[in-house]
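For this depiction, one protein chain was excluded, whereas all remaining protein chains were kept in their positions.
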Amino acid sequence: MFKKLAILSGAIILSFTIAEARADELNFLSTQMRPLEEAQKARAQILKGSPVPVAYLPEEPPQLPIHLRADEQGAHTISLVGALHGELAPLASMLQPLDQEDKLITQSGVPEHVAKLAKLGTDHLMYVPWMQATYIMAANKKALPYLPAGANLNTLTYAQLSEWAANAEKATGQRVLGFPAGPTGLMARFLEGYLLPSYTGGVVVGYRSADAVSMWDAYKALWMHVSPNSTNYNFMQEPLLSGDVLIAWDHVARLQNAFRSKPDDFVAFPAPAGPKGRAFMPVLVGVAVPKTAPNTSGALQVIDYLLKPETQITTLRASSFFPVVQVALPEDLDPGLKLEGAAVAAQQGAKDALPTLLPVGLGSHGGEFDKIFVDTFQRVVLRNQPVKQVLNREAEDMQRVLDTAKAPCWSPDPASEGTCKVK
Amino acid sequence: MIGSRRVLLISGVLMICAWTLVPIYLVALGGVGGASTIYAWPKPFWPASLSIGNFTAFLQIEGIWAAMLRSVEVAVLCMILSLLLGAPAGYALARFAFRGANLYRLMILMTRAFPVGILALPLAVSFVRLGIYDTVFGVALMHTALALPFAVLVTASLFVGIPRELEEAAWVFGCSGPGAFRRVVMPLAIPGIAATAIFAFVISWNEVFAASVLTVRNKTLTADLLTLLSEAPLQSQLAGGLLLILPSVLFIFFVRRYLFALWGVASR
Partner (left out) sequence: MRGQTLRPYLLIMPSLAFLLLLFFVPLVQTVALAFSTTTGTGVGNFVQMLDDLDFRDSVRNTFGLVLCVVPLQLLAALGMSMMLRHVRWGRDIILWIWTIPLGISDLAAGLVWLAILTDKGYLNTILFEVGVISGPQSWLTYETPGALFLAILTAEFWRATAIVFVVLVAGVQLIPREYEEAASVFGATAWQRFRRVTLPLLRPSIQTALILRTVLAFEAFAVVLAVGGRNFPVLVSQAYLWQFTNQNYNVAACYAVLVTLVSLAATLVILIALRPRAGESA
């Protein structure tokens, strides 16, 4: 028996040497395009024409900072990182300034406010914008008959959404409006980027204002018609496809399976508007080069390649992330993607559009900032605690987070001198 | 002639079999039945159409075979290491009443009691320093740490049950201490060793977190697939889930008879 074990261990140690092949490829770690199909497309379509051979390595977001720290300690494995703006922000000190790409960005028509975000609050370009997305609404066509009279999907208000959900509940006997309020759902983005700014015109300053109180009262009333399964939902595409939910809000990438597999059953439309406008939030994905990159010049070549208009279109087809550069969308796009694209355009182009920017100065405190919104939601809506008391308590917590991060206010809140203050 | 107790026993056994197998059948159903089966209401209990597209999709993933090979290597190394490190300690706990035995038990359990994901960052850093970051060997070491409490405690609980007299008799007949251990105790310990091997293999095979934190390129199959699957459509998640249980179930199938090595022997 021991002899067998010895032979086995010998064989395994021998095979280590085999596993080390392909080491000439550049390691591209990405927290986006992780699902099986998308990762396959990233390899076979997007990166196929790359000037440098690339190993595309999808990775869960929590692992990203850990891998970069390990590289800092001498592992030197990763040359290129693709991640959300919010994931890159805390890592700024580990990234190379990419000012040499400034020219490329301006030439390819990346909007100025996007390029500014990519500086992560410094004077240098810390990542290159790669692709973008946003959050929209989706509804099963079965829910359309219950739309309140006079309501138009493209100009929907939160009051109308509430009425719609109430009508649908009355007619079907079920609560069919859904939100991704599960453990890894993006509910925090809904609260901070959509709901609150639509009522208060900002994210931080008016957190405990009278407008905020009326917003929470209204949302609590709306929640009466929301599916109680919402606190289990992480991605809305599954409940939409199963019919558990007929109306939902989520990230375009987390709705795409519904639109792509049944484009005839669903409609896509902009988020609702509140008294202060139709707030919405962009999602920005960037590519960055770690300071510890073993192959910086190769990484820069790949970045240039990723920003080419053709590559950006291929990327859109493979995922549902839209180009950051100026490029005309092709006619033969997947019908599901077309639906999403139209809704995104309608949302951005709405008369009452109120873009909410991603926080710039929160750094590694973004997670705790989100938690405040989710906690407020839990206390007010799920636990029925008195609104004013909750807002006062959470506002103090928010101030503590802002003070620790020394974060100035960001749009749509008015610019502040020094740290942003909750009124 | 079947007594009523026999009927009771058989129906009980069959019920437990059904309880274990039905959920697995449902995964398989979701994996091969396609989207229409998954989102139907009321749910069908057999597939409307069979498609193995979800499975073949996996087998076409770039590097899947290399990842599978790594997974097997890690699992086998983990098994060997946890037995080599754990069985002697188990023997010590069973045969000697020594100071600090309980303290040792608690220390061994620490690796399981502390949520390993919270250790991720310092672990990765120390793996870099040890030069085993992003290697199959490093992941195997990590999994060994997770399987060690099983190895130590399970072998200990079995060594206790082996009469000391047997071992002493072997000494009388001229075997040295280690010799007695190998010829007398080891054969009796086979079920415990088999159980440990099963645990080590399964723990290593299914472990995702450490495997994905401690590797960049050299990911095990499970870590690789689960990253790819996390946001995939439900039917491919189920197909992936099914594919991933096959190796461990096969492994248990081949080891199961060693679990019974003593069945009937001790009763003689």
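Chains here go by letter, A and B, matching the order in which they are written, and residues are numbered from 1 within each.
As a convention for this text, a residue touches a chain if its C-beta (ideal position, glycine included) is under 8 Å from a C-beta of that chain, and two chains touch if they have at least 3 such contacts.
Predicted model, so just to flag it, every value in this text is computed and none were measured.
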* Asked: Which of A:Gln45, A:Gln73 or A:Asn229 touches the chain that is not shown?
  -> A:Asn229
* Structure fact -> Had the left-out chain been drawn, it would touch chain B at residues 9, 12-13, 16-17, 19-21, 23-24, 26-27, 30, 38-43, 45, 84-86, 88-89, 91-98, 101-102, 104-115, 117-119, 121-123, 125-126, 141-142, 144-145, 148-150, 152-154, 156-158, 160-162, 164, 188, 191-192, 194-195, 198-199, 202, 205-206, 208, 222, 226, 234, 237-238, 241-242, 244-245, 247-249, 251-253, 256-257, 259-263, 265-267
* To do: Go through chain A and note every residue touching the omitted chain.
  => 61-62, 90, 173-174, 181-184, 228-229, 231-234, 242-244, 364-368, 370-371, 375, 378-379, 382, 404
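Here is the rule we go by: only the chains that are shown with their structure count from here on.
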* chain B touches which residues of chain A in the complex? -> 5, 8-9, 12, 15-16, 19, 27, 29, 34-37, 39-40, 43, 55, 57-60, 62-63, 65-67, 69-70, 73-75, 77-78, 235, 237-238, 241-243, 253-254, 257, 261
* Structure fact -> Listed in rising order, chain B residues that touch chain A in their complex are 35, 38-39, 41, 57-58, 60-62, 66, 69-70, 73, 76-77, 80, 120-121, 124-125, 127-129, 133-137, 212-213, 216-218, 227-234, 236, 240
